[in-house]
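Since the structure comes first, as structure tokens, the remarks are kept for the end.
Here the complex is missing one protein chain, while the rest keep their positions.
Per-chain numbering from 1; labels A, B and C assigned in written order.
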Amino acid sequence: MSSINKVVLAYSGGLDTSVIVKWLQETYNCEVVTFTADIGQGEEVEPARAKAEALGVKEIYIDDLREEFVRDFVFPMFRANTIYEGEYLLGTSIARPLISKRLIEIANETGADAISHGATGKGNDQVRFELGAYALKPGIQVIAPWREWDLTSRETLMAYCEEHNIPVDFSSKKKKSPYSMDANLLHISYEGGVLEDPWTEAEEDMWRWSVSPEAAPDVATYIDLTFEKGDIVAIDGERLSPAEVLAKLNKLGGDNGIGRLDIVENRYVGMKSRGCYETPGGTIILKAHRAIESITLDREVAHLKDSLMPKYAELIYNGYWWSPERQLLQNVIDESQEPVNGDVRLKLYKGGVHVVGRRSDDSLFDENIATFEDDAGAYDQKDAEGFIKLNALRMRIAANKGRKLL
Amino acid sequence: MSSINKVVLAYSGGLDTSVIVKWLQETYNCEVVTFTADIGQGEEVEPARAKAEALGVKEIYIDDLREEFVRDFVFPMFRANTIYEGEYLLGTSIARPLISKRLIEIANETGADAISHGATGKGNDQVRFELGAYALKPGIQVIAPWREWDLTSRETLMAYCEEHNIPVDFSSKKKKSPYSMDANLLHISYEGGVLEDPWTEAEEDMWRWSVSPEAAPDVATYIDLTFEKGDIVAIDGERLSPAEVLAKLNKLGGDNGIGRLDIVENRYVGMKSRGCYETPGGTIILKAHRAIESITLDREVAHLKDSLMPKYAELIYNGYWWSPERQLLQNVIDESQEPVNGDVRLKLYKGGVHVVGRRSDDSLFDENIATFEDDAGAYDQKDAEGFIKLNALRMRIAANKGRKLL
Amino acid sequence: MSSINKVVLAYSGGLDTSVIVKWLQETYNCEVVTFTADIGQGEEVEPARAKAEALGVKEIYIDDLREEFVRDFVFPMFRANTIYEGEYLLGTSIARPLISKRLIEIANETGADAISHGATGKGNDQVRFELGAYALKPGIQVIAPWREWDLTSRETLMAYCEEHNIPVDFSSKKKKSPYSMDANLLHISYEGGVLEDPWTEAEEDMWRWSVSPEAAPDVATYIDLTFEKGDIVAIDGERLSPAEVLAKLNKLGGDNGIGRLDIVENRYVGMKSRGCYETPGGTIILKAHRAIESITLDREVAHLKDSLMPKYAELIYNGYWWSPERQLLQNVIDESQEPVNGDVRLKLYKGGVHVVGRRSDDSLFDENIATFEDDAGAYDQKDAEGFIKLNALRMRIAANKGRKLL
Partner (left out) sequence: MSSINKVVLAYSGGLDTSVIVKWLQETYNCEVVTFTADIGQGEEVEPARAKAEALGVKEIYIDDLREEFVRDFVFPMFRANTIYEGEYLLGTSIARPLISKRLIEIANETGADAISHGATGKGNDQVRFELGAYALKPGIQVIAPWREWDLTSRETLMAYCEEHNIPVDFSSKKKKSPYSMDANLLHISYEGGVLEDPWTEAEEDMWRWSVSPEAAPDVATYIDLTFEKGDIVAIDGERLSPAEVLAKLNKLGGDNGIGRLDIVENRYVGMKSRGCYETPGGTIILKAHRAIESITLDREVAHLKDSLMPKYAELIYNGYWWSPERQLLQNVIDESQEPVNGDVRLKLYKGGVHVVGRRSDDSLFDENIATFEDDAGAYDQKDAEGFIKLNALRMRIAANKGRKLL
């Protein structure tokens, strides 16, 4: 590792990344630039400024990235009906490439030669941060304190704070939780604590964004979502920006107990881990998007998308947002969304999202052909015989020649 | 079509297939063998005997196929976490190959040279029945009355009944519904009627197997499911046969408002169609099966299965159960299930199935590695640096050489 | 089938399609428009005019489509390194969608309500012609005489000619061959005759476009091919149009005994068939294209393309060129070709195409990193340890927990 003059740190304003500021200054004898982003995590970002200043930071970046986050990352991802391992909506994964991008932009602006982050050495996030950084600026250096330092217990960390006069109230309120949490406009995640035993049920008071299904209203909420090119542009007829859409769906979903998930997932770095997630808006989007696609997409286009989705989800989960293969897949997905326009009506009720209607000017649904009643020659039922017979031909030949099915 | 002496008919005992008996006898001047199966549709099959006798049928087969259905068709399908087009649990599709198999077995036993069924010329079921029949007995002839006759309206059908003394009370109770319905132990389906407009919500009184989420109990039901090689073998510690498992889960699910689905799907014969489904037990199985796999399957095995699933689902939906490619995929899936053993704890509540715990003697979850606490060298965090750097190498080289991402 | 006033026929000028002209006029009492295209089959198309006139045809279209064929069909296909079933370069398949397109364009211009072609009812070509036609003009009617008429033997056909005064010398020279042949600028195919026994070797005098490897020159020919965005634009430095490129490579390949293929393939309509093909230029293009991609494409982009190719090849073989899913795949493929620029040097010798060099301004090959010699820190060999250890982690955990490999 060559010598480092300036490093841009993804700074939350919390205790851990405050320690990192000090540790970087000391260990590398370098200037630290902090970057704090509002990506909808639900905490004020402005207080990070004073904390950074108190730590001697001179270049402080504080950005509101909520619109960019939803418009350029969350929405494109949902166009593919993306789910990792059949369950996970990728709430953490999808925020990381945006942070990487800003870190590199700021490194370019400030002439920094390194970036740094507070992700541990066992998780996926380090991979996501760093793959993005390397892809966008191949000569960048990366400092991952959790992989380097020896402040690996709460005690050593606290001792370091005391020694370096870092106020412990830098510790955000999150730290009072027994869980490791991460939040952005798409979701909040929980790991650790009692969750480490996958047989133990999460405690009700862990969940922060949604009421329990039991506590949700006894009367269902109906909503209409309007799609244009695969993205939601209006709720109940009111046009909203991408971040507004997601914020409103989070509220609607959370109020109705929607979007809780408790899974064991496979990390890219090789181990299984148990995580709980609340993704109220995302859960609604996924369901609605499939519904609008069901009437507007050609069958084979839809099946092609479905066959590519697991690979696409894996790329995002593993941190390859900023890769040529993800971008190529994105192009296919985006092009497929040209006709994905129309309305979806949903019923939200005590944890459930139920599609009850969908309509579109671009609908390929043809009542006259699908109906059981007579129709005027649009479909000749006798065609089915030939269709079946030729599709059966290879199997008939095989059977004729004595080939056995298992 | 060469002349036909004897035809085996899939006979429900209802009005339509009773007309088919008569029509086959008249049109082909042949003997008709009826075959009626209990696959859990929830109607008595024995009454079909007297009806068939009244129509002059001499060879009458009535079988209880419920255990075979669940053991050899439903359970194998769920081992793959099979869903068609992201939503549909294939309740109709999976019953057809069993009927095909029995039709051919009976044709072999009775020396029949043809089979017949009551599926229309616009649907998927004709394809499923006939592909199976041709694959299992390539020389069989198939008579599909709905593609041949002119009894295509209710009026002409009723006139035929009157003319041929077919009692109209043969008409089953289903016929009082405005919907076209089909049921077996896995699900009940609804098509037609007001559903033909995909924007119109299904009426509450359409649903037959489940209470509405609103009408479900206000207190959640917790259940423990025990898996062996990917199949559920016990509920709350009580060992049950496959059909018993599914019946009990249908009851538990239906009581809790679980398993309703309202979708527009793409038929193999080329058009989109709107269907509503109740699959209470299947919805529970799918969720639980993913949960037990999440701790027992290797990551890459799980991802490989996920990548094959859409193809596998398509094969079943399209009627290729009895094909060498489905059987080959089945073998992969089945082999993968060797370690899929253990328990899953679920919370059922007002339409929702929530996984709250999973455990297994074959678990690959390793608390010591996944935890955030220090561990004794099982995982060296510094390895992550090399892992990331080599995974980033191709992208760094590309960026170094001036290659742009989009 | 509603009544037909005017039909556009794909007319070769040969005996079979001349009979079809007459048969259409008589059977459907309709006007026939003939369409004859030069797609590089190596026969004059202009003589078809007089023949059509002699048959009473008033609207006669004769087009030179060679450039369009190579530019819009052959080249796009090779961008995907397309091969069907590991061997076949799709020479017949790729010409059909162009014919379909022109048939429909002419139907639109002439107000015809149907199209017709001379493909048999057992082959793939009928499917390719008709799927294209239906996709481009859904209300078009299709007349496939070989599926309808009873002129199914050479004798009945000749009798028909005599009866209707169709000169038998309309029969092209191809008819003297015992093989069924089809040619265009990409290839010539042979079926039937002694080839029907897949154990029998094709006779040397069957092949028409290439000398035998034995008869090829004893000295190798070296050529340099220049690629731009995945297409060949120059040979040995001379810029050529797409059709000129293919014509010249056919000459070079044919002279060197390149491009003969003898396979058994699986038809879309369900049976296996044995075909022999000569594709001299195509064989060279495929090899060269892979070579230029090998230095210009990112690894994962290349692997993604490889994973999509079999599907893409199947779509073309089965006749789905004019489908939304083929077009979607085409877009991915085309976008991937942006950096596929540079030169490939080939050695052609007695049936073999050997890549001996490749270079590109867009090369991702990095001598300094790949070399075994010391380098200045571009690659830290110690990174490999972490890379391997994390990639091995899931397998180590599994083994630690007693999980056995088979």
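Everything below uses one rule, namely that a contact is a pair of C-beta atoms (placed from the backbone, for glycine too) under 8 Å apart; a residue touches a chain by one contact, two chains touch by 3 or more.
These numbers come from a predicted model, not from an experiment.
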Relative to the complete complex, which of the depicted chains are touched by the chain excluded from display? A, B, C
Going by the contact rule already stated, which one of C:Lys22, C:Lys51, C:Arg66 or C:Arg358 would touch the omitted chain in the full complex? C:Arg358
Which parts of chain A face the unshown chain closely enough to count as touching? 298-300, 339, 362-364, 366, 369, 379-380, 382-387, 389-391, 393-395, 397-398, 400-401, 403
For chain C, which residues touch the unseen chain? 81, 85-87, 120-122, 126-127, 130-131, 134-139, 142, 144, 146-148, 152-153, 180, 191-192, 196-202, 213-214, 218, 220, 260, 262-267, 269-274, 290-291, 294-295, 299, 302-303, 306-307, 310-311, 314, 322-324, 327, 343, 345, 347, 349-352, 354-359, 363-367, 369-372, 374, 379, 381-382, 384-385, 387-389, 391-392, 395-400, 403, 405-406
Which residue numbers on chain B touch the omitted chain? 266, 269-271, 298, 300-301, 303-304, 311, 320, 323-325, 328-329, 331-332, 335-336, 390-394, 397
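One rule holds in what follows: only the chains that are shown with their structure count from here on.
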Using mean C-alpha positions as chain centres, tell me how far chain A is from chain B in Å, no decimals. 31
Would you mind listing the residues of chain A that make contact with two or more other chains? 266, 269-271, 303, 311, 323-324, 391-392, 397
